[in-house]
Structures are given as structure tokens and as C-alpha cells.
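This report concerns only the one structure given below.
Note that one protein chain is taken out, while the other chains of the complex remain in position.
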Amino acid sequence: MTVKLCETEFKPYAEVDAYQHQALREKEGEFGATSIFVGTMRDLNLGDAVTQMTLEYYPGMTERRLGQIVDEAQSRWNLLDVFVIHRVGVIKPNDTIVLVAVWTQHRDEAFAACRHIIEELKHTAPFWKKETIKDGERWVESTI
Amino acid sequence: MTVKLCETEFKPYAEVDAYQHQALREKEGEFGATSIFVGTMRDLNLGDAVTQMTLEYYPGMTERRLGQIVDEAQSRWNLLDVFVIHRVGVIKPNDTIVLVAVWTQHRDEAFAACRHIIEELKHTAPFWKKETIKDGERWVESTI
Amino acid sequence: MTIRVRYFASLREKMGRIEDTLVAEDIATVSDVWRVVSTGQPLPEQLLCAVNMEYAKAMDPVKDGDEVAFFPPVTGGLE
Partner (left out) sequence: MTIRVRYFASLREKMGRIEDTLVAEDIATVSDVWRVVSTGQPLPEQLLCAVNMEYAKAMDPVKDGDEVAFFPPVTGGLE
């Protein structure tokens, strides 16, 4: 299980590939399903062109909350491994914002856990998004 | 939308990465969600150690059915792109069997479509699995 | 009329051949095709059929030049 925050652009597929080769080497032949979610910054939100966003976080608490989310998923499903990367700071359109990868024996639990983690992350991890649009900057209000 | 069968080992994350760079170049900034499922061969099935399997298919019909599954998903959800690779022939434990990647604007439709495609594929695409175990070979019966 | 009949997986092994070419006049449905290639057996309920690479039912019609396939339930690569 690994959770990390990242202040610069990262390549989600190279990261997953490298992680699997390292962290899951002992579990080769054991995992049958991997569910991955990648969230990417769009250049449009609420009808406005967005040129960049800044993701503020709470150093210490954000990592802790992400770890708790993964632990909760771990206790609910039989997960062989989980890997989460979340960008913080200044983010440009088409940059990856978040990667969640879950390895399990069977596909049901991989999909369920990956979905659960991304929803918990979205609704409970301390991140706040400020967008730069034509008219200046705006904090984005919470949406469900 | 691309569907392909593959007779030799493939690297799912390198494939997704390359596909996204090519096929989705015009849609950068437009997709916000990517849901990926990777199915990997396990070395254990039905309680027996499995040393390899052979995936038989119906050349022509299998590709056609996979294309229909993707088209159906496309008509049901707003999908920006879909990429599917399925191994056929002789497969070893820890080899990737199937990759499904779906790009959308929002995460709900990415998860739903990816899940739907993998279930339809599992239950309707003409593939038959023969496993090599200690005592010889066996055709695997359908399970839901 | 001429019909190409193909078999897959465990059925292929059971039939002992990968395909047949039927030349006959009294064939109207998928079920008829099976009766001929199996020398009189009824079509087993769990067997799947396709006509020209589309799933078909026992009573679906076949015509000259069609490709008919019979195979066991599909199992995918995933368990």
C-alpha cells in the first residue's frame, strides 16, 4: 500500500507499471484483476475555459486521510495492493490529477474498491481547488 | 475506438500510454476520467495450480463481437474513446489476458462503461479457456 | 445448397474435426444443420450457435453460402 502526493507532473502509466514490478513481484500469479482510475485536468469547468488550477492541501492531514481511506478499503475488501498518487500545487490542463490502482484476485472487489477509494478521496480528503479563468481566480465550491 | 487481439505477451500500461498519446491527442483537456481494467492470468484456478492456458477463439466473430460490445457501450454512455486488447493462444501465469480502457469527461460513465464492457466480454465474446494442470488439460466450464 | 459448419473448443474435440461442408437440400434452420452433422441428434440446449458470425437460435433460418458455427458456452480469459 503506497500513497503519495506529488508537486510536479507525473506519468500515471509509467508509475503503475514500475510500482507493479516492484511492489507486486512476490504476488505474481496471485492477482487476477487490476482496476485503475486516472483523473485528468480538463480545460473546461462550469462552462468556463480554465487555464490552470492550484490544489491546496493540508500537509500531514491530507496524507493521513488518504492512508485511512486505503486502510478502510483494505479492511472491507480483500486487496492485494493499492497505489495512490495525488497532485498538489499548480496543475495545467491535461495533467494527471489523481491515480488510484487496486490489485485483487477477482474483478468485483477491484472495481468496488477502486470506485470507493476515489469517492472517499473526492469527498473527504483535504484538497481545495482554485481555478484560473479569464476573469481571474475562483475557489471551486464543493459538489457531490 | 480500437479493439485488437494479440497472440503474444503485451505490456498493458505501455499500450494505454501510447494509445492515449496518439488517439486522444485531439481530445487533450476534454477527458477528465479514465477507467482501466487489466485482467492477469493467475497460477491457481478451482483449487489447482495452473501452469498455462490456451485461449481459443473464433477468428472473425470474436473481433466482431468485441466491436459490437464497444459500440453498445458507446451508444449508452458518452465515451470519448475505448481501447481493448485481448490475448489469444498460449498464455502463462502473470501474463495480461485483457485490457479495457475507457476515456470520458466524468468518472461515473468511465467506471460504468469499463465495468459493462468487461462483463459483456466475459459472458458473450467467443473465447474458450483450456488449462494445463498437473494431471493434464481441461476445458474450463462457464461460470457467471 | 452449401453450408460451412464450424466447431470450437471442447465441441471441436468431441466432433473430432474443425469443420464440415454440407451440401444438402432439406436444410431450413440451424437445428437442421445440427441434425445432419450429428447424424440425427437434437441440438443440446447448452450449445451456442452462430450464423455468419452472429449469435443465432436453433430455429433461425440458414441459406445457401451461410457459415454456421456450434460451440460450448464462452468462458473468456478471466475466471
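For reference, chains read A, B and C in written order, and residue numbers begin at 1 within each chain.
The rule we apply is simple: a residue touches a chain if its C-beta (ideal position, glycine included) is under 8 Å from a C-beta of that chain, and two chains touch if they have at least 3 such contacts.
Predicted model only: the values in this text are computed from it and were never measured.
> Decide which residue listed in A:56, A:71 or A:108 touches the omitted chain of the complex.
A:56
> Touching the left-out chain: which of B:65, B:107 or B:129?
The missing chain is touched by B:107.
> Quick one: say which of A:27, A:92, A:106 or A:122 touches the chain that got left out.
Here the residue in touch with the unshown chain is A:122.
> For chain A, which residues reach the chain that was dropped from this view?
The missing chain touches chain A at positions 39, 41-42, 45, 53, 55-56, 58, 60-61, 64, 86-87, 91, 97-98, 118, 121-130, 139-143.
Assume only the chains that are shown with their structure count from here on.
> Based only on mean CA positions, could you tell me how far chain A sits from chain B in angstrom?
That gives a centre separation of 23 Å.
> Between chain A and chain C, what's the gap in Å when you average each chain's C-alpha atoms?
That gives a centre separation of 49 Å.
> Could you tell me the distance, in whole angstrom, between the mean C-alpha positions of chain B and chain C?
27
> Show the residues in chain C shared as contacts by 2 or more other chains, in ascending order.
78-79, in rising order.
> For chain A, jot down the residues that touch at least 2 other chains.
32-33, 107, in rising order.
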